[in-house]
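Let me give you the structure first, and then I'll get to my questions.
A single protein chain has been omitted; all remaining protein chains appear in their positions.
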Amino acid sequence: MPTAATLEALRAFVRERDWAQFHTPENLAKSISIEAAELLECFQWDADGDPASVRDELADVLTYCLLLADRLGLDADGIVLDKLAKTREKYPVDRAKGRSTKYDAL
Amino acid sequence: MPTAATLEALRAFVRERDWAQFHTPENLAKSISIEAAELLECFQWDADGDPASVRDELADVLTYCLLLADRLGLDADGIVLDKLAKTREKYPVDRAKGRSTKYDAL
Amino acid sequence: MPTAATLEALRAFVRERDWAQFHTPENLAKSISIEAAELLECFQWDADGDPASVRDELADVLTYCLLLADRLGLDADGIVLDKLAKTREKYPVDRAKGRSTKYDAL
Partner (left out) sequence: MPTAATLEALRAFVRERDWAQFHTPENLAKSISIEAAELLECFQWDADGDPASVRDELADVLTYCLLLADRLGLDADGIVLDKLAKTREKYPVDRAKGRSTKYDAL
């Protein structure tokens, strides 16, 4: 993830605009937070966000995540699976099942 | 994106813990903002985040994004590419090249 | 707002630690987002946050807001009241009453 075609489309978009100069890891991290808040705004006053807006805002968060992963030479699928292995350890099924309690209070 | 194997691993993780009940779109949107801020914390006081922490926190943002996409029946690659088409329109190369100006001020 | 005593306590805290060097407006803005997300985390999975945690996290957001205002030579009360005057215009009572609709869709 993403597919090679998606990754190439993102890279071409940035390259054509000469935007790599702005895409430092720090700026991309800020951008991810900014877009995440725009996604959250879909749910600011109620639990049902407008589907078209949610889709667009989620896409923006994902886009900046993929750009940061690419910038750092990371494979998105790989880091998700690596982290999932750690999270499995922190939340063993027998203690975490059916509970939203944080791991340090389980 | 993600690969079928990654998606299945995420789904199994949630299913085994009976956590789908907590994963409403609103709660996942909150979670994406929370994890995005933990990623940003890697860059709170300087431009160089610890690589291992950045990787883990980026993975957390991606994980919640993938869970939200899956919850909404969306294909992550698909929404990224759809949004990219819109963003290309908002930022034409001839006006946006080499500038970080927001589209409404281009 | 804050009282002169609170402001002086915040300034002394920073001065004693020689932390003004880290408190650029950009870093303080990042810090406000980071602390806002920790406050949000109190409500990640349900609507009732632990009161003691909410109080502490809200205090952290306020603290960084006051530090940023002070850094920029702004009076917190003054900017809140100035912005409130603008928001009153954007949300006239006759159209906004009892509705959470955003101003551009009112």
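Per-chain numbering from 1; labels A, B and C assigned in written order.
In this text, a residue touches a chain if its C-beta (ideal position, glycine included) is under 8 Å from a C-beta of that chain, and two chains touch if they have at least 3 such contacts.
Values in this document were obtained by computation on a predicted structure and should not be read as measured data.
Colleague: List the residues of chain A that touch the chain left out of this view.
Modeller: 22, 27, 30-31, 33-34, 36-38, 40-41, 43-45
Colleague: Suppose we count only contacts with the excluded chain; which residues of chain B make the list?
Modeller: 30, 33, 37, 44-46, 100
Colleague: Even though one chain is hidden, which residues of chain C still touch it in the full complex?
Modeller: 1-3, 6, 9-10, 13, 16-19, 21-22, 24-26, 29-30, 32-33, 36-37, 39-40, 42-43, 47-49, 51, 54-56, 58-63, 65-66, 68-69, 72, 74, 76-77, 79-84, 86-88, 91, 93, 96-98, 100
We take it that only the chains that are shown with their structure count from here on.
Colleague: With a Cα-based fit, what is the angle in degrees between chain A and its identical partner chain C, given to the nearest 5?
Modeller: Going from chain A to chain C via C-alpha fit gives 180 degrees.
Colleague: Where the centres are mean C-alpha positions, what is the separation of chain A from chain B, in Å?
Modeller: Result: the chain centres lie 2 Å from each other.
Colleague: Report the inter-centroid distance (CA atoms only) between chain B and chain C in whole Å.
Modeller: 25
Colleague: Multi-chain contacts only, two chains or more: what residues does chain C have there?
Modeller: Answer for chain C, listing residues that touch two or more other chains: 30, 33, 37, 44-45.
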